[in-house]
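For this depiction, one protein chain was excluded, whereas all remaining protein chains were kept in their positions.
== chain A ==
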Amino acid sequence: MTPGRRQAGLVRLLGRPVLWVGALFLVLTFTMDRIAPHLGFLFPPGTRLVYSRASFPELVASHAMLTGLASLVAIVVGLAAGVFATRPAGRDYAATLEMLTAVAQTFPPVAVLALAVPAMGYGAAPTVLALVLYGVLPVMGGVVAGLRSVPAPVLDAADGTGFSAAGKLWRIELPLAAPIILAGVRTSVTIGIGTATIGSTVGALTLGSPIIDGLSGSNPSYVLQGTVLVALFAVTVDLAFGELEALYHPRR
């Protein structure tokens, strides 16, 4: 590679906001406890400046685990439901499925938590459940919209050339639906990262923990720390999905 081309590549890389925002997110995660003590002038005197119940890397890791697990389940369920709703066998259930997932999303996650705690106890489990219920709709919506966007002549040709039902789904329909599916997953995951904060009201360890503690203890410093990190987390992941979408052009 020539120096000129390397330079051009570097410039292109630096032009990607995902790198900047992601780097800022990581740096703040690891240095928050050192920066916060210098920000006393922002808050009323006597405010405790550094959240100390857990370290920020711990909070981020736990937050990422919860949303990652919930997203994975939501993607699997949403994909399965979306594929089923667009198959000949499932077409009759499409409206019911879409209504069910819509209801699941209308249900406020806080209410899901409140109802789930008696059954599942405090902590991560009810949080993951709430996030899954909340995250399935955008995924399924994307899958259904994506699969329905595949042009009818393409489907007719796939049938006529002798694809099996599974072969047609796997090699023709899903690749062509992928951009719309990816957009649905992006919405689901990004919303999930923000929503996970409320899991801290039932004892899950997330970036919501400093926010909830800060709100109940009248400590704006804690609230600010949690808010900034969770916002950067969500924006980073959203931008990363944007890069992924730009990378994948099935129709070029």
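In this text, contacts are C-beta pairs under 8 Å (C-beta built on N, C-alpha and C of every residue); 3 or more make two chains touch, one makes a residue touch a chain; residues count from 1.
Throughout what follows, contacts and distances are computed from a predicted model.
Trainee: Given the options "Amidohydrolase family protein", "ABC transporter ATP-binding protein", "HEAT repeat protein" or "Peptidoglycan glycosyltransferase", which would UniProt use as the protein name of the unshown chain?
Mentor: "ABC transporter ATP-binding protein"
Trainee: Touching the absent chain in the whole complex: find that residue among A:A36, A:V144 or A:A158.
Mentor: For the chain that is not drawn, the touching residue is A:A158.
Trainee: Out of A:A36, A:V60 or A:L176, which residue would touch the omitted chain in the full complex?
Mentor: Going through A:A36, A:V60 or A:L176 one by one, A:L176 is the residue touching the chain not shown.
Trainee: Which positions on chain A touch the chain that was left off?
Mentor: The missing chain touches chain A at positions 151-164, 167, 172, 175-176, 250-252.
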